[in-house]
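Let me give you the structure first, and then I'll get to my questions.
With one protein chain removed, the remaining protein chains of the complex are shown where they sit.
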Amino acid sequence: MQIAEWIESEILNGHFHSDQKVYSQYQLAEMYTINPATAAKGLNLLVEENILYKKRGLGMFVTGEAREIILNKRKNQTLKHLVQELVLEARRLQISNDDLFAMLREKMAEEGGK
Amino acid sequence: MKVIESKGITKNYFRKQVLKELTFSIEENKITGLIGRNGAGKTTLLKIIAGFIRETSGKMNVFSETPFNSLNVSVNSIFVDDQMSFPPALQLGELLNEAARFYPNWDDQLARKLFNYFSFDAKGYHNRLSKGKTSTFNMIIGLASRCPLTIFDEPTTGMDEAVRKDFYRALLKDYIDYPRTIILSSHHLDEIEDLLEDVLLIHNGMILLHMPVSDLKEWAIGVKGASEDVLDFTKEREVLYKNSVGMNTLYVVVKNDFSEEALNKAHQLGLELTPVRSSDLFVYLTTETKGGIDDVFNNN
Amino acid sequence: MSLTTTSLAETVKKQYFYKLKANIDSFSSLVGIQILAILFSLGGISSSGMGGSFVNVNVKYYSPDLVLVFTLIWSFITAVTITTRPYRNHDFSFVTSRLSSSLSNILFLVTASVLGSVTALLSGNLLQMISYLILNEQLYNIGSGAEHMVLGFVVAFLYLMLIGACGYLIGSLIQVSKLFVLLFPILFIGLLFLEGVVTNGFIVSNVYKFYAMESVLFLFVGKTVLTAVALFIAAISILNRLEVRR
Partner (left out) sequence: MSLLLIVLLGGLIFYMIKAGNSFVTIKITHWLLVVYTSVLVLSTIAVAVLTEETISQAKGGQEVHDEGLSSLYTNLSKGQIDKADEYLIKEIKFDNYQNQTLTITASPDYGSQVFVEKKQGEDSTVELFLYGNELTVDGYDFSNIIKLPDIELAGHTLSIVPIRQNIDLSIATNSYPIRQFTGEFIQNHYFSSGESFIYLRVPRDLELNAENVYLEVVDK
């Protein structure tokens, strides 16, 4: 769900703080030329995940733990997935575990140095 | 509230059955996409809804009335397509005046603004417009009339890319401000799927699917991997699409009703699981032969 | 969005004014056809003479009869035309039902007939003026005053409506099946043929007698109005079942 992901990224990037109101389904619908119902589904998804909460008649707001939840989710899902892909690809290329670790360490050191 | 209720609608033209027992209903204030290939029966269905033609059997209710010869349905609905015809004696500006007299919810300001935006000449004539311009003008009438039931049948015929985008955006913005029931028919699902809340997929006069767009996106799944693994994984399922990629790799589309467990197992096997784009799914569902166009060229 | 309601009367009114503007060009053809008829009538629509040894009298009669005949044809064609598919489709681009479409058509035909009868009868005067000014003829008017003029308007109007109603019904039947396009001329010519074979009048001459030889005004009004209403009702019930924009 692209809308949900986009709002998550906005929260991670610090554009929305906790207890701040996020876009309404109609604003989102206009911004992306999508059906408001689709936008609402994206928002509701985030409510289910406790990233947003509803204030009746006022709109959707960012929860206090939103950042943490998003980070965890991305770690658990996105990173896990990437790692799985990495391992699968390494298998196909017949790279040994040690070599893979070495590559990872090297890359991390490089990034860390910056 | 249900705006449209169709119970076993059948339509015959001479001996040909164009619609086959269609039963569905459309809720108030939703944008529904009526998707089907050319000749699927979209226009016939919409014209029955608009009260232009009569069903051979079954019962159609629009606003709880039979639309054929209902003034109530006529004043609360508008049917827009590129065949809309207007008296050749009236200029475009006059046609807007007429539409304003007929439709109680008509927004003249919106109409005039759109009219100017798309640089129409008020002294021009409808039958001298190009195909794209005709569609654009009809679209303006369709939007500004603000009918509780607005039907667009292939509204973008002949429009160029930019105008199409403008139209979709105008439609959406006006819908947000004035929610109403909109049916948008098209044979290009990918172009309009973002606008839609629901999709009604018809093929050969029958309903294939009727569901929210978001569900449609998850309705099927593409499986790609080593041929035997893929075949093993998808056995005893109806294959919607099958395509050999390279020597030993197969791509198969099946309905997505796998358990979480099964999906994880597939992943472990090294099968690539991908969502299927709705427009592709539409093509797969409406292609008569499972192999697609490639089969035509596979003579051996 | 809340539903709006409309009434049949309101819709018919809107459709009527829509049609008046949309079909305005049919009045151009009315003017054209009447001018043509006037030109044909210029030599007098009939003439007779008497010769004596010293006095030769030659009388030319001027009357708008031919103009009226042309206008009747125009009325028929107009009525047939508005039943055709493009015209019905124009109605259905906006708010209408089949009934409101027909009722507004009939109102339009009423308007056309009023205009047709007034102009046709007045054209007699134009005819006289032309023969007076251009052909330089001394003119005698044995037509009488305004009360006859009013009678003429009413009767000519009723004739136009009667023919219009025939046209509307025939047009409607043609919309049901194109076979009628062939059938009607065959029927008509066949009738005329029978008329010639059977000596003492058949249908056509009886129909002619029934309307055109009726010299009691209120009987004539009754006959034409009832016939026109019956024809219109038949046409409406036919058109009411017809699909549009197929």
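Note that the chains take the letters A, B and C in the order they are written out, and that residue 1 is the start of every chain.
Going forward, a residue touches a chain if its C-beta (ideal position, glycine included) is under 8 Å from a C-beta of that chain, and two chains touch if they have at least 3 such contacts.
All values derive from a computational prediction rather than experimental measurement.
Undergrad: Going by the contact rule already stated, which one of C:Val12, C:Ala156 or C:Ile170 would touch the omitted chain in the full complex?
TA: Result: among the candidates, C:Ala156 touches the missing chain.
Undergrad: Of C:Thr5, C:Asn58 or C:Thr84, which one is in contact with the hidden chain?
TA: C:Asn58
Undergrad: Of the residues listed, C:Leu36, C:Leu217 or C:Ile233, which one is in contact with the missing chain?
TA: Only one listed residue reaches the unshown chain, and that is C:Leu217.
Undergrad: Touching residues of chain C against the unshown chain: what are they?
TA: That gives, for chain C, the contact residues 21, 24-25, 27-28, 31, 34-35, 44, 46, 48, 50, 52-65, 68, 117-129, 131-132, 137-152, 154-156, 159, 212-215, 217, 220.
Quick note on the criterion: only the chains that are shown with their structure count from here on.
Undergrad: Would you mind pulling out the distance in Å between where the CA atoms of chain A average out and where those of chain C do?
TA: 78
Undergrad: Could you tell me the distance, in whole angstrom, between the mean C-alpha positions of chain B and chain C?
TA: Spacing between the chain centres: roughly 48 Å.
Undergrad: Residue numbers in chain A touching 2 or more other chains?
TA: Touching at least two other chains: none.
Undergrad: For chain C, which residues are in contact with chain B within the complex?
TA: Contacts found on chain C: 1-8, 11, 14, 17-18, 21-25, 86, 89-90, 92-100, 240, 243-246.
Undergrad: Looking at the complex, which residues from chain B come into contact with chain A?
TA: 30-31, 168-169, 172-173, 175-176, 194-197, 212-214, 267, 270
Undergrad: Can you list the chain B residues touching chain C in their complex?
TA: Going through chain B, the ones touching chain C are 29, 47, 52-54, 63, 69-72, 74-76, 83-87, 89-90, 94, 98-99, 101-105, 146, 148, 178-181.
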